[in-house]
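Reading through the structure tokens given below for one structure.
One protein chain is absent from this view; the other protein chains keep their places.
Coming up: chain A.
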Amino acid sequence: MSFLSIRNLSARLKGRSDQILRHVSLEVAAGEVRGLVGESGAGKSMIGKAILGTLPHSVEISGGEIILDGIDLLTLPSAKRRQLIGAKCALIPQDPLTALNPSRRIGPQITNRLVDILGWSRSDAEARARALLAEVQIQDTERVMRSYPHELSGGMRQRILIASAFAAEPKLIIADEPTTALDVTVQKQILKLIAALQARHGTALLFVTHDLGVVSKVCQSLSVLYAGLVLEDSTIPDFFHAPKHPYSRALLAATPKYTDPDGSLTPVPDAIIETTRAEVAAFDRSAHV
């Protein structure tokens, strides 16, 4: 039994027939790291938002199930659902610059959830926050806890967000392109940090990204998404040795090679985009969406 299991999840723009997710199914086992890849607009982030209940107002879920630890989130009343998600899930957001409340100090932003949801005492929560900050290799924890977000660098803020995501010992963390907003040298450190904490805490991780290089390093399995449709679902070794879908193959071929830094980049061929689009259209006809 997977910890998270999404079945036939569909979402669309409210009041319109534009599909954003098309019968998406995917599983994340306890402690597993699953990559979710696709180009911009493929619906990767929407899946994460659907799980966490933070979809934009303009998007509605039109069908399917999101089963978290045996409970279908979509049938729960919203207060119950919030409670369940708060206790079991966390988010490492894409942009560390907007993910911390600018008008509050760092300390309370980490500890509040421990106090609110888990009912910890404030001093326990603070001790926990300090330990976690140390775990993400922040030295001057006292000063950082007293700082406002704008006083810290982007990489520092992303570390804080990682610490904060792991703070309540969630069973599932959704990492929504956690390194996209950072520069390359910092990216590498942050990835290492996420991988290390994931391994130490045994947390399941849904890793949303468009970077196959990152996926190959961090994940155990992955789902490839195009226009809200899951094209491929395989383990990492299978995917990198023998991708099943032509689009996946093209995506893999398009990844720049470090061994050939002067080689030109290979775009995904138009013909493959055409056939993939046709596949999406055929799916829409057969599913009557």
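Here, contacts are C-beta pairs under 8 Å (C-beta built on N, C-alpha and C of every residue); 3 or more make two chains touch, one makes a residue touch a chain; residues count from 1.
As a convention for this text, contacts and distances are computed from a predicted model.
A.B. asks: Consult the UniProt record of the chain that does not appear here and report its protein name from "Electron transfer flavoprotein small subunit", "ABC transporter permease", "Formate dehydrogenase alpha subunit" or "RNA polymerase subunit sigma".
C.D. replies: In UniProt, the chain excluded from the picture bears the name "ABC transporter permease".
A.B. asks: Among the options A:Arg122, A:Arg143, A:Arg200 or A:Arg277, which residue touches the chain absent from this view?
C.D. replies: In the complete complex, the chain left out is touched by residue A:Arg143.
A.B. asks: In the full complex, which of A:Gly53, A:Gly107, A:Gly228 or A:Pro243 touches the chain missing from this view?
C.D. replies: For the chain that is not drawn, the touching residue is A:Gly53.
A.B. asks: Decide which residue listed in A:Arg113, A:Arg130, A:Lys171 or A:His245 touches the omitted chain of the complex.
C.D. replies: A:Arg113
A.B. asks: Thinking of the whole complex, not just what is shown, which of A:Met156, A:Leu191 or A:Leu205 touches the missing chain?
C.D. replies: Hidden-chain contact among the options goes to A:Met156.
A.B. asks: Which residue from A:Leu4, A:Met46 or A:Ala90 sits in contact with the chain not drawn here?
C.D. replies: With A:Leu4, A:Met46 or A:Ala90 as choices, the missing chain is touched by A:Ala90.
A.B. asks: Please output the residues of chain A touching the missing chain, sorted low to high.
C.D. replies: These residues of chain A touch the chain that is not shown: 49, 52-54, 57, 79, 82-83, 85-87, 89-91, 93-95, 98-104, 109, 112-113, 116-117, 143, 147-148, 150-153, 156, 164.
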